[in-house]
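Accompanying notes for the structure given below.
Note that one protein chain of the assembly has been removed; the remaining protein chains are unaltered in position.
A and B are the chain letters, set down in written order, and residue numbers restart from 1 in every chain.
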Amino acid sequence: MTAQLQTARPRGRAVPASQTAATTFRYAALIVGAVVMIIPFLYMVSTSFTAQAYVLTLPPQFIPNPATIANYTQALTTQDFLLYFANSLIVALASTVLSVLISSMMAFAFARYDFAGKEIIFRVLLAGLTVPAVMLLIPQFLLAKDWHLLDSLPGLMVFYIAGSLALNTFLLRGFLASVPGELDQAMQVDGANAWTRYWRLALPLAKPAIATATIFTFLASWDEYPLALTMINNPDHRTLPVAIAAFQGQNATQWGLVFAASLIAIVPVIIVFLVFQRYFVQGLTSGAVKG
Amino acid sequence: MTRQRARASATPYLFLAPGFILFLAVIIYPAIRAFQMSFFDWKIVPGAVSQFIGLDNYVRAFQDGHFWLSLSNSGIYMLATVPPQIVIGLFIAMLLKRKSPTQPLFRVLFYLPVVTSWVVVSLLFKYLFADSGLVNFTLHDFLHLMNRDVSWLSARGTALIAICALGVWKGIGWSMMIFLAALQGVPETLEEAATMDGANRWQRFRAVTLPAISPATVFITVMLVIGGLNVFTSVLLLTGGGPGGQTDVVLS
Partner (left out) sequence: MKRSLTIGSAVAVAAAVALLAAGCSSGSNAGSADKPVTITLWGSYGNGGNSTQQDALNKTLIPAFEKANPGITVKYVDIAYDSLLQKLTTSAAGDQLPDLVRADLGWVPQFADLGVLVPLSDSMSDFSTLSKNVYPGSLATNLYKGKYYGLPLDTNTRVLITSQAALDKAGVSAPPKTFDDLRAMAGKLKGTGVSLFADSGLGAWNISPWIWSGGGEVTNKTETKATGYLNSAKNVSTVQMLVDFYNDKLIPNLITGNTGATGTSDGLPKTEYATILDGPWMQGIWSGQYPDFAPVYAPIPAGAGGSVSVVGGEDIVLTQSSKNKAAAEKFIRFTQSKDFQLAMVKTGQMTVVPSLASEEVAVADYYTTFAEQLKTAKSRVASPQASKIDTVLSTELTPAFLGTTTVKAALDKAATEIDALLAGGK
């Protein structure tokens, strides 16, 4: 571990004793933190492998006995679970890509230009962030009805994209603003137009922030429940959260089933997370200033 | 020259247009509608006449003792969850900043609570804080920190502890992510220069890192404060606002 740490920090002065202590502390803290984070999650995994008769006994059992995969087979076979999975994937992917694209353009304008109304427009965006989504449900539903967006997946996307714009713009603008403007000015002197500077310079520079925005937006669209419930009537257009909620009954809930379905639903989010988190590693220093 | 300036001044608006128009139509317009509805004795059915009652809805809310209790609950939740999420999130981000083989694994572990749905984690915490749940088991039977089991969810104070614990647990991964992204934006050269000047770890953190990530800190603080005031699902599922509405928050 010490060796790795030193390769990672080539200039680190050799004070082995304090280095080792620091590394030990670092790992101890991380492990304790990770254990706290993961225990409730493990409990959920264990419950998903437990038959209804043994679910949620107190005190909690972490190793299911007897274990069963019946919850997973039932989750996958009752309802059109795979169709709903595909619906969610389509909606979440398209919303994420379009939202990140549109909001990074807005962030670019805010970070690199001075223009009339800049402050006001930015404040309007901020104000949008403070409105609780529950409050917007009925007006948005009426809007969707007028625009014939009800009961369709593209209709849901419009609301998911709009809903994530402010957060993403705010996030990306902050990041772009903290990046020195010299490179941009240099490209401008070279005659590059605004689109080139956005696409070729700002976007690659903002990689860590774009990765963050992608992960957040994907998760938000993937998990969204109230709008999906309200806007979709045709069962063929349902998304996954609506299907998972249907596993909760009026008088009884099969928790193993709900947890199994939820765990299946977590997989795509983790994949998106794993794919995009590697952009954190190559930060500014290696990407732009040095390269 | 004049053409150049004209083009330059139109550019930011072109970049803003697609997003901002969508935002105005789909978020701001409905928000104004919702605000407008709050001044009416709103009849949701089309065709029915909604009566304008001015500030009556607000007056009723402000006169209702329950509203103030809810407001104070939301306030307590915010105060109790925002600082820990920022401090712990930043701390973990600092620990995970450097490249190492285990780093991706830890990132995923800390991010897991964020990706798990509120409904599921709320139910999990309800069982963890149940009378004979894991928390009582750990604190009483295992660590002997308490001399009896506590009915966590039966009284306002202890129920708020459980709700806040859930909020912090689920939120740390989120702030960690943004801090991690922001930390990548801190030029290493600056840190190295500070090291050369003989600054110790804490001094480097104070003088270089903190100022460099301040936009992210502001962003996280604003978002967490807003999110804290909007907490709803976890309260509903954990205590249902109980006992007797004592843990209700503003939105409910």
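Note that in this section a contact is a pair of C-beta atoms (placed from the backbone, for glycine too) under 8 Å apart; a residue touches a chain by one contact, two chains touch by 3 or more.
Since this is a predicted model, take the numbers as computed values, not measurements.
The chain not shown here is touched by just one of A:142, A:177 or A:264, and that residue is A:142.
Residue in contact with the omitted chain (choice from A:47, A:87, A:103 or A:178): A:87. For the chain missing from the display, the contacting residue among B:92, B:112 or B:130 is B:130, taking the whole complex into account. For chain B, the residues touching the chain absent from view are 43-46, 48, 126, 129-133, 151-154, 238-240, 242-245. In the full complex, chain A touches the hidden chain at residues 52-53, 55, 58, 74, 78, 87, 90-91, 93-94, 97-98, 100-101, 137-138, 141-142, 144-145, 150, 152-154, 157, 199-200, 203-204, 207, 226, 229-230, 233-237, 242, 245-254, 257-258.
Everything below uses one rule, namely that only the chains that are shown with their structure count from here on.
Here the spacing of chain A and chain B, counted between their Cα centres, is 14 Å.
Chain A makes touch with chain B in their complex at residues 1, 4-5, 8-9, 11, 26, 29-30, 33-34, 36-41, 43-44, 56, 58-60, 102-103, 105-106, 108-110, 112-113, 115, 118, 121, 124-136, 138-140, 142-143, 158-159, 161-163, 165-167, 169-171, 174-175, 177-179, 194, 198, 208-209, 211-212, 215-216, 219, 223, 241, 244-245, 255, 258-259, 262, 265-266, 269-270, 273-274, 277-278, 280-281, 283-285, 289.
Of all the residues in chain B, the ones that touch chain A in their complex are 9, 11-13, 15-16, 18-20, 22-31, 33-34, 37, 44, 88, 91-92, 95-96, 98-102, 104, 106-117, 119-121, 123-125, 127-128, 130, 132-134, 137, 169, 172-174, 177-178, 180-189, 192, 195, 212-213, 215-216, 218-219, 222-223, 226, 230, 232, 251.
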